[in-house]
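Note that this complex is displayed minus one protein chain, with the remaining chains in position.
What follows is subunit A.
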Amino acid sequence: MGLLSDPNRRRALISMLTRLNAPICVVCYFAGVAWFMGLAFEPFTLRTYMSENAMGSTMVEERFPAGERALATGREFAAHKKKVGGMPVDWLVKNMQDRGLEVFTQSFSRTLPFPDENKERYIVKGTNVYGILRAPRAPRTEALVLSAPCSPGDSNNQAVGLLLGLAQYFRNQIYWAKDIIFLVNEHDLIGMQAWLEGYHHTNTTGMSWSPLQGRGGSIQAALSLELSSDVITSLDLVLEGLNGQLPNLDLANLFYAFCQKIGVLCTIQGKLQRNDWDSVSGYSHAVQTMMLMVMKQASGRPWGDHGLFLRYHIEAATIKGVNSFRQYKTDATTIGRLLEGMYRKLNNLLERLHQSYFFYLMPSLSHFVSIGYYMPAFGLLAVILLLRALDLWVQLNTPPSTTEDGVADIDQVRHTPGVLSVLTPLVISHLTGVALYALPIRFQETAVEHFPVSETEAVVLTAIAIYTAGLALPHNTHRYYIMCVCGTEQGWRVLKLIAVLYLAVLLGCTALINFSLGFILALTLVPLAAFVTPHVPKVLSAFILVILSPACTLLFSVFFFQELQEMPVSFQDGWLLYLSVISQGILDHSLYGSLVYPLIALLVYPCWLLFWNILFWK
């Protein structure tokens, strides 16, 4: 700090920073990207390890014997499901009661803001059935949840069968210290949302549900089971939850430990683990796995039924059975034993899972990158914004007397244009953001009346239209600038200074909550924030600006995600997928309270508009 207190040395430092600003920024950018790519390189990552003492050793003996019977129950469930044409509530209630559980039901209904075309639903009515296995001599203060969604069609019947099988087996054991809640939820996430809101008696999304009759105290952990075939080849662990929240890493460790112990193939992001980290293909495999996690986390949507638990500080994960016709087969008994082991371990917990990491990325199931390792990658990108802000600040404070003496005098009188002068573009761009946030759902009926589109298309197309209309704004706001005194070099510098700092704060906060989203946004927004001025070639810059705008980032992300999943799509399909992703984003916001859509519409997009304004500054 002594360096800065000395005016001479400070001046030297600042002049160096301003002189070398552009090269330093470029270096920082590439260093940030390189750091990020390095995270997937195995020697740079940490091995996962169990932090929680209570789950330390895997010294439980799994004895679940009744896999075949569970599958038979699953088939029976399927038959009843087909007969009723939905959730066989009565059958489930009776079956759970026979297994010695306290059984309760909850009905719920929800009208979506607009029809969900992916899942073909608009007015949703359903019933959740759950049975509570009361732990002997426990005072109903703690509970664990095992859930299986009752999906339409033929999928997931085995999961419900296994759930009932486990319930029967668990009921006869004496060692439970926590109540275990077996939940079969209808309409996947909507049912889960209704159940969780009912359990915690909150209402964040305006859903209507009937109050729950039975509870088991505070839920310590939850697993959601998805299983669609009698025999599976591997189990996939899904961690990403609402708003990019992740469960405690110990839950993943627990799953991995039991997969190793019982000998089940386990994957994350559908990718098996590889040992050849030193080969190029091994490294790219790890990068792919990690990028998939980053993309999923950035989307901010729950990738399984577990995703909604995380809001309530309940550690949860989804376990998906995958049947990919490999050689190695695992039967239902083995999966039952795996779950039994996991629940016995969770039952041993004295405290909530808190020992291990909550912020991490996983390039494979056995390795993880903690927040301390991945944050520098973002920090290197964010520092560019600060350097640019410093540069602008210095430029604003240096009187431009070097050019002409006459002009300098006039300029010096008003060489610090008031903050008020940039208020107009700030307000206008934010109003556009508010319009983008609020109007698509409001105007869907009007749009449907006037154009030959469905409601969903109407919402998405309105959003795109408002987004594009925002680009026309500089011409509209232009005359306001002329009226204010600062339609000069100083004016855009002040605006840019504010915009750059705004972006820095915005990205910083986003990255703290959801690193992936913050990093992806930083990757595209930081370069444009760094280079844009009114003096760069207009057409080319405008093209680059549009390419790097949030909407196009989303479009590229869609293609990139498909590429990572090894399911590349044509441009036509990609575009359709893009439209459905937008509609899903809006739906996620109104159904589950996902924050990505409001973040983009209300903050990121207006911020990007500010840079667009600077480009067309006159």
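Methods note: a residue touches a chain if its C-beta (ideal position, glycine included) is under 8 Å from a C-beta of that chain, and two chains touch if they have at least 3 such contacts; residues count from 1.
Operating definition for what follows: contacts and distances are computed from a predicted model.
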- Item | Chain not displayed: protein name in its UniProt record ("Phosphatidylinositol glycan anchor biosynthesis class T", "Somatolactin alpha", "SSX family member 2 interacting protein" or "Mitochondrial 30S ribosomal protein S13") | "Phosphatidylinositol glycan anchor biosynthesis class T"
- Item | Residue in contact with the excluded chain [from A:107, A:205 or A:218] | A:218
- Query: Of A:112, A:138 or A:569, which sits in contact with the chain we cannot see?
  - Reply: A:138
- Contact residue for the chain not shown (choose from A:76, A:102 or A:489): A:102
- Note on the structure: Of A:154, A:351, A:445 or A:563, the residue that touches the missing chain is A:351
- For subunit A, which residues lie in contact with the unshown chain of the complex? 1, 4-8, 10, 51, 100, 102, 134, 136-142, 171-172, 174, 200-202, 214-215, 217-218, 311-313, 350-352, 354-355
